[in-house]
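Have a look at the structure below before the remarks.
Note that one protein chain of the assembly has been removed; the remaining protein chains are unaltered in position.
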Amino acid sequence: MSANTGSELKIVGFLCNWCSYGGADTAGVGRFQQPTDLRIIRVPCSGRIDPLFVLKSLFNGADGVLVSGCHPRDCHYAEGNFYARRRLEVLKRFLPILGIDERRFEYTWVSASEGQKWKTVVQTFTERIHELGPAPKLDQCLMERAQAMAMAV
Amino acid sequence: MKIGVFVCHCGSNIAGTVNVGSVAEEALKLPSVAFASDTMYACSEPGQDAIIEAIKEHRLDGVVVASCSPRMHEPTFRKTVERAGLNRYMFEMANIREHVSWIGKDKDANTRKAVDLVAMAVAKLTQDRELTPKTFDINKRVLVIGGGVAGIQAALDCADGGLEVVLVEKTSSIGGKMSKLDKTFPTVDCSSCILGPKMVDVAQHPNITLYASSEVADVKGYVGNFNVSINRKATYVDWAACTGCGLCMEKCPSKKSRDVFNEEIGTTTAINIPFPQAIPKKASIDPEFCLKLTKGKCGVCEKVCPTNAIRFEQKQETAEEAVGAIITATGYDLFDYTRYEEYGGGRYADVITSLQYERLLSASGPTGGHIKRPSDGKEPKDVVFIQCVGSRDKSVDRPYCSGFCCMYTAKQAILTKDHLPESQSYVFYMDIRAPGKLYDEFTRRAMEEYGTKYIRGRVAMVYPKGDKYIVRGADTLMGAQVEVEADLVVLAVGAEAAKGAPQLAEKLRISYDAYGFYMESHPKLRPVETNTAGVFLAGSCQGPKDIPTSVGQGSAAAAKVLALFSKDQLESDPQVSVVDIKRCVGCGKCIQTCPFGAIEEMDFRGMPKANVIETICQGCGICTSTCPQGAIQLQHFTDNQILAEVNAICQQTPAQNLK
Partner (left out) sequence: MSSSLTFAYYPGCSGQGTSIEYDKSTRAVCKALGIELVDIPDWSCCGSSPAHTVDHILSAALSARNILQAEDMDVQGIITPCPSCLTNLKVASHRMRDEQFKEKVDDLLNEPCRNDLPIMSVLQVIYEKLGPKALAAKVTNPLKGLKLAPYYGCIMNRPPEVMDFDDCENPVAMDHLMEAVGAEVMPFPLKVECCGASFGVARNDVVTKLSGKLLDVAADCGAAAMVTACPLCQMNLDMRQDQINRANKSSHKMAVFYYTQLIGKALGLSDASLMLDKLCVDPGHLFREIETARTADAV
């Protein structure tokens, strides 16, 4: 199933090994068809996700970033997802300040048994990113100015 | 660095929708990749041998296998590379089956995605370092939660294997649902005759410590070293003194107390031993019905007790146990039969559950084994069984099959005829599911030898008419509506997750499904393991099961624990956090956030620094994303390793990003 606008966009996923990564596996085992834009990076816990990973992805050309962990209270490490929830919520509010559309970033909770839910999450998020289109590219003259400033320093 | 990439066909599972050959070709173009090939089944013996050969022939430093989920085969391939002399952490997997080939049909898009995933794995591998596990001592005691037949079997097998067992049971006696059954299918042998001796074994086994009327309050620690708090509920009787003589039961004036063991089909006394074969055979007081505890007067039991065991002032206590492994065998509960308003369960006295009927059949039940209607005590002539009450019904959010109801209904129909030869049984069923050894033959006997009338169709409603009940349903084979006059209606209620199952799961840090049943590590190959090391499952807590399967799982879980404890020390996972002492500023943030207390402050030349206790660290990496200095790094998931994957996907630098 290719995404609705035809050409693929770049979506990075950070998934907790214990729940959402398993949920994505469950979706696969169930053969729940999904768009192909997402590339998943496995992490041990959503609490391991440094908000800078998300920013780094967005700065480096990702069109969307999706983070998924265990449902609150259901963390394999007791409380990792609580830390994640705070950090990611702050990040989401901070993105517009950096000039990044906050809709390009989403975090969600999917357990290892929720294959169907994972499919819905991927589908909805991919559709949203396609509606937003490719992430805006940096302006050429801005880059040159920045480089000039860097040289001056 | 020289990396080898192996792209698996997995038969047609991957090759069907991914161009495996071109994934391997593209992989070879990546820097550091010295060898790439596609392979039919990477996990098969020839597949693994080919990997070993390639490592040796091309002197590879690391291996990427692009195949199924690492949750499935990462341990397999880690062993493979180890056999070829590599460190097992110089290995990465790209999940191109569950995350690619199975979820999309567009071969071009899938192939592009697979190439990306391989590139990510290669990028991560270039950052990987060799890691060596440490070993730690383990506590060879095991906690079994739940004293039903699965828990009993697990406890006995572990105890016979020489382990010390702590068995925790919520109610005042072990035995679980099986102890309430009259007979068992398909042999129609007496349930308490086969379960009773096992229960006695539990009581007498020197290796088993039994906590009845107790629940697990909290679990701390990790595989090999768990610390468990157990709440011992107040029973208002000193069990060390109680001899189980039963004199208190004879004299207790509060005779209308809730009889949980008999499924409330009769009543019992406020102080009671739930059933004659109870283990431990100790009395406990139901505080809701005890006159002394509710109204402050009575105390008859205190006067008659020959050993002065009554303690009205008793309070809940907490016990602490240290164990190395946990077997969860918490079983199931029955579907709430009052939810089907159209059947009138709870409103009509003679519409009862199958387990209530089991108590009516049992010689130790409230009617002494005589089938009598709850409403008027008359013997029923026509008995209607309704199957799938709370099974296979989306409208009550129970779409799954409970599995054992078809069989116990056939058994109950047979027993009805045995008890009351003049009776006639009817069974409304959707399908008969009898896939066990001698199971289908058994249901046939119910029909052919015992003349049970099986009607294929759902029941629309049950309503009283005079002192009888009209059961109206569909006969889908006849294509007609049927009405059966019944004296007694038995609802074959399905199984649902035990109450409190999700809360216990959260304490054990294991997963559960949408219905509250616990998730096994792999649905086929790891049925009694969970994703939390050292926590195992047995019986119906994982999904509805009949007795033979529950017993089998009890033994299986015990075997897993015995295997785990066959070594004196366990290897710790080296994927733990490590502090870079030069970067650490001693702020202590990591110490605050670590959920396991695995980080301590230490003194380094007069400066405070963080120090990770390796055997306690569980490898979550919360500290790594907390550290403002990037000084503490979770091995195998360092910032650089994760960012290498990010860069592999988002290859353009901002400058390249310009068009």
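We call the chains A and B, going by the order they appear; numbering starts again at 1 in every chain.
FYI, a contact is a pair of C-beta atoms (placed from the backbone, for glycine too) under 8 Å apart; a residue touches a chain by one contact, two chains touch by 3 or more.
Quantities reported herein were computed from a predicted structural model and do not represent experimental measurements.
Trainee: Which shown chains does the chain we cannot see touch?
Mentor: The undisplayed chain, in the complete complex, is in contact with B.
Trainee: Of B:464, B:502, B:552 or B:630, which one is in contact with the hidden chain?
Mentor: B:464
Trainee: Of the residues B:137, B:342, B:376 or B:603, I need the one that contacts the missing chain.
Mentor: Touches the omitted chain: B:342.
Trainee: Which residue numbers on subunit B touch the omitted chain?
Mentor: Touch with the absent chain occurs at residues 340-342, 344, 347, 461, 463-466.
What we mean here is this: only the chains that are shown with their structure count from here on.
Trainee: Which part of subunit B faces subunit A closely enough to touch in the complex?
Mentor: It comes out as residues 69-72, 95, 97-100, 102-106, 109-110, 112-113, 116-117, 120, 505-506, 509, 511-514, 519, 531-532, 575, 593, 595-596, 618-622, 624-626, 634, 637, 639, 642-643, 645-647, 649-655, 657-659.
Trainee: Enumerate the contact residues on subunit A facing subunit B in the complex.
Mentor: Residue list for subunit A touching subunit B: 1-2, 8, 10, 12, 17-19, 21-22, 24-25, 27-29, 31-36, 39-45, 47-51, 53, 56-57, 59-62, 73-80, 83, 87, 111-114, 119, 137-138, 140, 143.
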